[in-house]
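One chain of protein is taken out of this complex; the other chains stay put.
Right, chain A next:
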Amino acid sequence: MASEKGVMLLDFWVSPFGQRARIALAEKGVQYEYKEENLTEKSELLLKANPVHKKIPVLIHDGKPVCESLIIVEYINEVWSDKAPLMPSDPYQKAQARFWADFVDKKVYDCGSRLWKLKGEEQQAAKKEMIEILQLLEAQLGDKKYFGGDSFGFVDVAFVPFTSWFYSYETCANFSVEGVAPKIAQWAKRCMERESVAKTLYDPKKVYEFVCFLKKKFGVE
């Protein structure tokens, strides 16, 4: 990477982790170049920008790469600090935001993957866990407009990409997010009213098509 001025994002269309970065950039009104990666044939640029993990997303800002989606979002928030603050300014509120974003990171993706990868009892266990996760998040949201309060914040950015996977989770494991965590379902709809989210997330049916492709690839019935 030459020290080219500008912002580039190495990403994969349906990745909820990449979408966090895209949403943060959109909220901040940052112009950037999007580069779609073929994850079965990773580009030289990706391997050079993220030699440790070789994963997307990678944000390259003026030639310098930033990796790991939540680290990228905090970076975006700190560099483009003049608009749309994604973190509260109070240290305790920041710690809370980091805790819940970390909770989403540790729990949602893994459990969600088990919902479509597994069958029978194992899938039932994953379903029970997912319901618990959604209900914990719902309790945290409470009656607030967003996890960030009145303003769309760090936890919202961390979690919202997974809302386009709800349909896949529901279909594979036979449950309803609205049924088990109605406030989360309503929050997801509110987030979709934001341009940054609406323009970034894919139609849940398209995500489900992708999940079906993955299921075939992994030999899951």
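The rule is simple: a residue touches a chain if its C-beta (ideal position, glycine included) is under 8 Å from a C-beta of that chain, and two chains touch if they have at least 3 such contacts; residues count from 1.
Please note the rule applied: contacts and distances are computed from a predicted model.
Novice: If you look up the hidden chain in UniProt, what protein name do you find among "Ribosome biogenesis regulatory protein", "Dynein light chain Tctex-type 3", "Trifunctional enzyme subunit beta, mitochondrial" or "glutathione transferase"?
Specialist: So the chain that does not appear here would be "glutathione transferase", according to UniProt.
Novice: Quick one: say which of A:4, A:36 or A:102 touches the chain that got left out.
Specialist: A:102
Novice: Using the touch definition from the top, which of A:36, A:78, A:122 or A:195 touches the missing chain?
Specialist: Of all options in A:36, A:78, A:122 or A:195, contact with the hidden chain holds for A:78.
Novice: State which residues belonging to chain A touch the missing partner chain.
Specialist: Answer for chain A: residues 52, 61, 64, 66-68, 71-72, 74-75, 78-79, 91-92, 94-95, 98-99, 102-103, 136 touch the chain left out.
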